[in-house]
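Removed: one protein chain of the complex. Kept in place: all other protein chains.
Naming follows writing order (A and B), and every chain is counted from residue 1.
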Amino acid sequence: MSTIGVIRFPGTNNELETKRSLERLGAQAKIIPHFKPELVREVAALYLPGGFSYGDYLRPGAVAKTTEIGIEIVRAADEGKPILGVCNGFQVLTELGLLPGALVKNTSTRFIAKWISIWIERSNSYLEDLAGTTLSLPIAHYSGSYYQTKDALEQMKQKQQIVARYSLTSGDVTPHANPNGSLENIAGIANKVGNVIGLMPHPERAIEPFHRTQHGKQIIASFLEAIK
Amino acid sequence: MQNTPSVQVPTNNLAQNEEYEGKAKIIRVLDEQTVLVKFKDDLTAFDGVKKATKKGKGHLNAQITKILFSYLQDKGIPTHFLEQLDDTTFRARKLRMIPVEFVIRNYSAGSFVRRYGLSKGMKLKKPILELFVKSDALHDPLIDPNVAIELGFLTRDEYEKGKLYSYLINDFLSQLFDQIGLTLVDFKLEFGIDQEGTLYLGDELSPDSMRLWKKGTQKSFDKDVFREDKGEVIEAYEYVYRRLSEINDFQPSPPEFMINLSIRLKPGIVDAEGAVVKRALTRLGLTQLSEARVGKLIDLKLSATNVLKSLETFAVGRTEFLINPLIEKSEISFDV
Partner (left out) sequence: MSISSEQTLIENTLGRKPTTSEAAMLEVMWSEHVSYKSSKRWFHLFNTESPDVYLGIGEGAGLIDIGNGYVIGLALESHNHPSAIDPFNGAATGVGGIIRDILSQGCRPIALLDAIRFGPLTHPRSRFLFEQVVQGIASYGNSVGVPTVGGEVEYDEAYLGNCLVNVMCVGIAPKDKIVRSIANRPGDLFVLFGASTGRDGIHGVTFASDDLAESMQEDRGSVQIGDPLIEKKLIDAVMELRDAGLINAMQDLGGGGLTCAVSEMCERGGTGCEIHLDRIAVREKDMEPWEILISESQERMLITCSPQNLKKVKEILDSHDLTLAVLGSVTPSKRFVAKYHDSVVADLPIDFLIEGFEEPERQLIPPNSKQNVTSRKNLFQEPDKLADEFQFLLSSSNIASKRWVYQQYDHTVQGNTVLEPGIGPAIIALENGAYLALSLDSLPFLTSLDPYSGAANSAMKGIRSVIATGAKPVALVDNLNFGNPEKPDSYWEFVEAIKGIAQVSHDFHIPVVGGNVSLYNEATINGKRSKILPTPVIGVAGIISSLESIVPQVLTAPDHLIAIVGPPSFSIDGSEYARLKDIRVKEDISYEPREEQKSISFLGVAQKQELLKSCKPVGRGGIITTLTKMMLQSNTGVKIDDSPVFSKIGFWVSEGSARYIVEFSRNDLNKIQELAKSKSVTIKILGKTINTPSLILSEDEQISLQTLMGWFETPIVQAMEV
């Protein structure tokens, strides 16, 4: 079985539970610290976990793009390796230019930590097999409000790049279900090819029997499926 | 619509092979990118009221300008000088000249003394930058930078960069002239923009455009000799040229400068922090507050070893890293 690299920048802080959740689903995972960019080439897929890479200084995810490992991540994406960026990992992927749009501060102006639901869309990505399901997952972020220009968003829709939207538990996507002011309730997107996905909610925190749900398993299983 | 001062700077609109003859130089357009600059032997003062022709002056000014421009270019200050063609002529970049002169003063002298009723030769605490409109008809009036920007004589970015270059040039030239026992009292710079929008130092750098005093005295080695009939002007210019050409590979200690970048969220992007600040200030009683937006300020301190390269690298970092152009806009200012 091929190995998944869990990228740890200075300030990343979800790496341990991410590694553990991948292992729970039978995958091999190893943490790749920022100072070992060469390891990125040795793994089959990348999981960019949450946290505050480089302290979220300047903008969340911004500093990561000035690093060697940032360049390696771009290379891995270009090679078609499956990549999943969660929370700060999503922010890093947008800053690296691997995903379109930007994540700005929550409209509530505050950090939000709570359980939400997302509706999985039909998309061009490796989460396509989950389309039509509603998952309950935790969010925990300051800057999770997705922003994109109108035209660019239209293009993304045409290319089926919208992966998940915040919804009620029923799966209805309503303004009330939007926790952070994201454009059209967007909670996750993919790149044009579909091998790179960014998600604000945390699948790795909904895995264990003691978690409120185990819905994160489905996302991670689909991610693992994409490697095969 | 851009305003222009009452006297146009004709070189801006010249077609190929057209010529413009100014008081001290002739400029001929060679092609889209380049011009030929020929230095004349004519000397004028007091807006052309006092005139003379001094043989060899054109040659000396061409040589001094070449030395000073090369020296500055080496430090990363972009100038329009490209190559010397003969004794009095060099090839230069074709620029759209900014109709405003930048004057830096280290000591009180000339119009500065008359305007403010100061005694001549007073060392200023910090170098002072003044802007003047280029217009003989109006007698080159002093202009406030904000007014110059508002009237469209130059953009804020051009002003900021011109200001930075002016101060750095002052530092570099002061150190250089100090080597030959001269004090740089004040000087005038003209900037222009090439087709790609890059700001260059144009015109000339010679005793025509600066005041040089023998160190510790007020003995002039510049056009004041002619203005005030204080002796043989050519001898003074010759002295400056000879001493400058004797200097071998002088390395000044590089001054430091600051880049101040202010970053704001674009209008329309929700500013969460601004909303928090607004709420807090309202709680503290500032009920009149209708909007608060919070930006970022990034202060960078650099050593001016290669200014142009620093600015070019910074420009890349600015758009590709420091700001996210999708959601942010930025403004730059410099400080020395």
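Operating definition for what follows: a residue touches a chain if its C-beta (ideal position, glycine included) is under 8 Å from a C-beta of that chain, and two chains touch if they have at least 3 such contacts.
Just so it is clear, the model here is predicted, and its values are computed rather than measured.
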| item | value |
| --- | --- |
| Candidates A:N14, A:Q91, A:S123 or A:S145 - the one touching the absent chain | A:N14 |
| Of A:R59, A:R165 or A:H202, the residue in touch with the unshown chain | A:H202 |
| Touching residue (missing chain; options A:P138, A:G181 or A:G194) | A:P138 |
| Residue ranges of subunit B at the interface with the undisplayed chain | 279-280, 283-285 |
| Residues from subunit A at the interface with the omitted partner, ascending | 8, 10-14, 16-17, 20-21, 33, 35, 50-52, 54-57, 110-114, 138, 140, 142, 202, 204-205, 207-212 |
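Convention: only the chains that are shown with their structure count from here on.
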| item | value |
| --- | --- |
| Computed distance of Cα centres, subunit B from subunit A, in Å | 50 |
| List of subunit B residues in touch with subunit A within their complex | 265, 269-273, 275-276, 296, 321-322, 324, 326-327 |
| Residue numbers on subunit A that touch subunit B, as the complex places them | 58-59, 62, 65-66, 95, 101-102, 104-110, 145, 147-149, 181 |
